[in-house]
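Complex shown without one protein chain; remaining protein chains in place.
The block that comes next holds chain A.
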Amino acid sequence: MKRAFLGEFEEVVLLTVAILDEGAYGVTVTQEIEQKTGRAVGFSTVHTTLQRLQEKGFLASEMGGATAERGGRRKRFFVVTAAGRKALAEVKQVREQLWNALPPQTLQLMGG
C-alpha cells in the first residue's frame, strides 16, 4: 500500500495542530509540544516542519489577525487537511496493528 511518509516529529506536529484545532500557529504548536511531551523543541524546528507538512499537503494555512504583542504582525494559522487526517489515521492504524501483534508475554514484560 502506497502511503505518504510521515516522520516521527512530523507526526507529533501534525497531531498537535489537530489538538489545537482553531488556534494552531507557530507559537502555540511549539508551546503545546513542550507541555505535552516535555521535550524542549526549537521554534525553528517546528516552523520548518510546519512548512514541510504544508508542502506535503497535510496542512493548510491562512493568515489571521495581528496583535500588538507581536509588533503588529499577523499569525499564520494551520489546519489539518483531509490528506493530513488520513495520514494520521493510517499511522494510528499501523501502530495498533503492531501492538495487537505483540505476543501476550512480551506485552506483560513491557508493563503494558
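The definition used in the following text is that contacts are C-beta pairs under 8 Å (C-beta built on N, C-alpha and C of every residue); 3 or more make two chains touch, one makes a residue touch a chain; residues count from 1.
Everything that follows uses one rule, which is that contacts and distances are computed from a predicted model.
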Could you tell me which of "FtsX-like permease family protein", "Phosphoribosylformylglycinamidine synthase subunit PurS", "Amidohydrolase" or "3-isopropylmalate dehydratase large subunit" is the UniProt name of the chain missing from the displayed complex?
-> "FtsX-like permease family protein"
Identified contact with the non-displayed chain, of A:K36, A:R70 or A:R85 = A:R70
Which residue numbers on chain A touch the omitted chain?
-> 25-27, 30-31, 42-45, 47-48, 51-52, 55, 63, 66, 68-71, 73-76
